[in-house]
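Of the protein chains in this complex, one is absent; all others appear in place.
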Amino acid sequence: MKAVVYQEPFRVVVEDVDAPAIQHPDDVVVRVTSTAICGSDLHMYEGRTAAQSGIVFGHENLGVVEELGSGVSSLQRGDRVVMPFNVACGFCKNCMSGDTAFCLTVNPGFAGGAYGYVSMGPYLGGQAEYLRVPYADFNCLKLPDDTSKEKDYVLLADIFPTGYHGCELARVGPGESVAVFGAGPVGLMAAYSAMLRGAAKVFCVDRVPERLDKAREIGAVPVDFTRGDPAEQIREQTGGEGTDKGVDAVGYQAQDIGGEGEQPAVVLNELIETVRPTGRIGVPGLYVPADPGGPDEQSRHGMLLVSVGRMFEKGQVIGTGQCNVKRYNRQLRDLITEGRAEPSFVVSHELPISEAPEAYRKFDQRVEGYTKVVLHP
Amino acid sequence: MKAVVYQEPFRVVVEDVDAPAIQHPDDVVVRVTSTAICGSDLHMYEGRTAAQSGIVFGHENLGVVEELGSGVSSLQRGDRVVMPFNVACGFCKNCMSGDTAFCLTVNPGFAGGAYGYVSMGPYLGGQAEYLRVPYADFNCLKLPDDTSKEKDYVLLADIFPTGYHGCELARVGPGESVAVFGAGPVGLMAAYSAMLRGAAKVFCVDRVPERLDKAREIGAVPVDFTRGDPAEQIREQTGGEGTDKGVDAVGYQAQDIGGEGEQPAVVLNELIETVRPTGRIGVPGLYVPADPGGPDEQSRHGMLLVSVGRMFEKGQVIGTGQCNVKRYNRQLRDLITEGRAEPSFVVSHELPISEAPEAYRKFDQRVEGYTKVVLHP
Amino acid sequence: MKAVVYQEPFRVVVEDVDAPAIQHPDDVVVRVTSTAICGSDLHMYEGRTAAQSGIVFGHENLGVVEELGSGVSSLQRGDRVVMPFNVACGFCKNCMSGDTAFCLTVNPGFAGGAYGYVSMGPYLGGQAEYLRVPYADFNCLKLPDDTSKEKDYVLLADIFPTGYHGCELARVGPGESVAVFGAGPVGLMAAYSAMLRGAAKVFCVDRVPERLDKAREIGAVPVDFTRGDPAEQIREQTGGEGTDKGVDAVGYQAQDIGGEGEQPAVVLNELIETVRPTGRIGVPGLYVPADPGGPDEQSRHGMLLVSVGRMFEKGQVIGTGQCNVKRYNRQLRDLITEGRAEPSFVVSHELPISEAPEAYRKFDQRVEGYTKVVLHP
Partner (left out) sequence: MKAVVYQEPFRVVVEDVDAPAIQHPDDVVVRVTSTAICGSDLHMYEGRTAAQSGIVFGHENLGVVEELGSGVSSLQRGDRVVMPFNVACGFCKNCMSGDTAFCLTVNPGFAGGAYGYVSMGPYLGGQAEYLRVPYADFNCLKLPDDTSKEKDYVLLADIFPTGYHGCELARVGPGESVAVFGAGPVGLMAAYSAMLRGAAKVFCVDRVPERLDKAREIGAVPVDFTRGDPAEQIREQTGGEGTDKGVDAVGYQAQDIGGEGEQPAVVLNELIETVRPTGRIGVPGLYVPADPGGPDEQSRHGMLLVSVGRMFEKGQVIGTGQCNVKRYNRQLRDLITEGRAEPSFVVSHELPISEAPEAYRKFDQRVEGYTKVVLHP
């Protein structure tokens, strides 16, 4: 089958690889119909991880069940399903608590597994014609047969729940004010989720005009950080108080506000300043314990200078970590199905899988409006 | 009246000051019968704050209502009451949410007020014969008339709720394992609270043999950090996994594990290593945004090097801040009254107020078993 | 001053009564500018309570602070404020927990007080030119000066938070399905609140076409119970499963589905049938322990036949009780202020207070579209 295969930094190819087969009674094989490129794929693409040549990319996958293991109970051939990017077993301690991003079974020695991602276990990615899904009863979410909302549903694999997770970590509730840092796809999904959860006022901080425009379109207040300290801009618009909650949808590759390269803790520290005493900060944006490309020795080991003194003085809570997609994807699916959510406004391109190499290149360079690409194998 | 007055670093005196009077209809004046010296009083005593000469110390106060403002509804002359160290109004947004440590009314321009503490508002301390209590209906907790448990009840002003708050921030629940760093009075109260909340296994990390003995006596597992990395010691005793939860009862004046002076973030980072993926860390231990005595430029501004990468990888949540005493003191009082909790095991000395200068000196030097002193004016 | 005074069943008059004065340092007197008639006023109006002649009605009050007691801290003359229908002290055990509808101070011997309501304490109602507000710092919620949304803000006194409370008792969350029984003002507010909280699908059950139309207008699915058992109608529209959550916005004066008079438990039992296993039911609709007009001996003592067997089999949770307005009114105010909520769609009439007698008559008879009347003194 055709698959998107990583070769070396800044180079993926579409080539023939062996199609996956059932390996365990609880597996299914899914024929992929939509699979999105994720910002986190670019970490590997840019060579800033330990990813080796030959890995098949793709953790945002939607398709049709093609083959079933003998132990699968709840699925049938032909079912349309979307899979969380996390591979999870469903029965370990963490899965039991809903912390499916930290499954203790699927990636021995580490808490958490994923498809097509370095160090996340032996699971091939879904930017391919077929995908093997382990523990399929647990990992497949059934979708309506109607394909007209496929572009929305495919976002259930990662970025819609991930944005929502930021709001959940921050416990965003009705009537609250929220500052979302980052208005890329995840940041927009966080802002959109905050609205869905009833927030009264949502700020979106970024510097890219197109992103800020999108934020405005969904009802958020855009804050351009090149025009002045964002914490200050937001305090001015909240009677000097700051917001109730905050979401970091940027992570460690944050750009210095002054524009002088990466400054990995800048968003965290800005959030500590932006959020009012007693507030909470949700961090779905990625931080890593080892970053060979970090700007200094300490950040290369994931050690960042954080204003702990201010955070304590304000009595803030910071919640972090990858999204437990399975905790939210059913409810978010139902919002899409009922027409109450339409997250596909972030999708900029739908392309055949053959154009993946080009798509990666353009997405990596953020050219021609490439913000979120969905591939169709 | 007699009061304990700060004069200069390492020097307090007992001298005559004006007795307080009712200033507002909702005030009461309390005749203080027990008032404890707190570890945080030592920050001022040692001259590591901006505290000026003349300040009356004392935020852990218990006594008898002597005089009432015309607006007070729920108290009567002669009522025995204990006051949270936080002064709070009861009606601002934060008090309404139970976040009484972050009251927006009592200390304008800052979220939170306290008795007898630098920068915490104009409230004289209670290491004195009398204490004015504002918003008395809100700030006084009534006690049974029986004085036999006064030594327990006085701990409701601060350290028992503060230790408990650490467990609440970490959401310690029945059957869980917890690592408490610091086995001073607050750490022991945190460990004791974890037991009360049904924890299955509580570790207490310290290096002082007497403290570790106390920890053992209440059923906790003592961990002596001079015998090896505490995170490693604890992982060994938890099947390699680490604990479900952690509490930082040390704060920014943490001592380097290797014993080479202060290392303000060492406890936070040890907790990130100690607590398992998906775990939570409660931080009642004090961190400050400005510490003139900090070991380096950044820590002097409250900026600490934190292993954010590991924290994110493990999906941990960190909750911080001073204790909202009022949120817990009634329930903890009832545990004492019913004989289910006896926190006074941490009290080492009961002394007349005239001995305060000596008590401060010895407590500061941790000599002769001075761990927790209760003064009786 | 002019006030709406109850005289006898089906008769209120507007007459001169003594204007209220400050009685306690924490009181304010508010000049009322908007005050709504509530469905629960009709219980008294119809003579189905022990209300005596002479009582001034009105618990949904908004106005301007005119006079302040000497203890009031946070308000100034001229402040525009809306008051929860509950009178609450702010410092008792229940107020501390946010359960302000069950204040233990303001109505001795009973948990909870209100303005202008039989058995709810000595507080005159606000269908009058002036209103005394006790514990004013706690009971007044400040509003923006702009009066253009007064019709929305006045609903913060009762029905908007009460509808929201139904959703809170049922823990309605994003992506869920909800059945709201009753599409009167409170039911519509419950449905509207469910949408604000992100529900995926909201059903509104009633039989009055105008109400069902309003429900449709706000995005809910109307269910006309005269066309068949509502539980069945809803199961059909939820794949046979029923809804995740339910809200009873009707209470004990429920009409039999077959139309044969009152059947006080019919809504509760329909909800038990409608809501799926593990679901929750919120009951803001009023049930009373003594109802002289009840259809049988047992219901006259508040004893109703409930399908406890089914409820247990389904593992449902039922939460009841009057709304703790203060727990939600600030957040809901902010939704109105930011233009994210506009609850005034339920207001049918705005009238001068002189027309109160006529308004009561028509509202009681549900004629001429009288669904929610706001009086302006």
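Which chain is which? They are A, B and C, in the order written, and residues in each are numbered from 1.
Here is the rule we use: a residue touches a chain if its C-beta (ideal position, glycine included) is under 8 Å from a C-beta of that chain, and two chains touch if they have at least 3 such contacts.
In this text, all values refer to a predicted model and were calculated from it rather than measured experimentally.
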Chain not shown: contacting residue from A:Pro9, A:Gly54 or A:Gly71: A:Gly71
From C:Val154, C:Met189, C:Cys204 or C:Val283, residue that would touch the chain that is not displayed: C:Val283
Of B:Glu60, B:Glu176 or B:Asp206, the one touching the omitted chain in the full complex: B:Glu176
Residue touching the undisplayed chain, where the options are C:Phe102, C:Phe181, C:Phe203 or C:Tyr370: C:Phe102
For chain C, residues in touch with the removed chain: 94, 97, 99, 101-102, 111-112, 169, 252, 264-265, 268, 276-278, 283, 286-291, 298, 301-322
Chain B residues that touch the omitted chain in the full complex: 164, 173-177, 193, 196-201, 328, 330-335, 337-338, 340
Contact set of chain A toward the excluded chain (per top definition): 24-26, 69-71, 73-74, 89-93, 96-98, 105, 135, 137-138, 326, 330
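Note that in this section only the chains that are shown with their structure count from here on.
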Interface residue overlap between copies chain B and chain C, same or different (over half shared): same
Chain centre separation (chain A, chain C; CA means) in Å: 41
Separation of chain B from chain C, taking each centre as the mean of its C-alpha atoms, in whole Å: 42
Residues of chain A engaged with two or more neighbouring chains: none
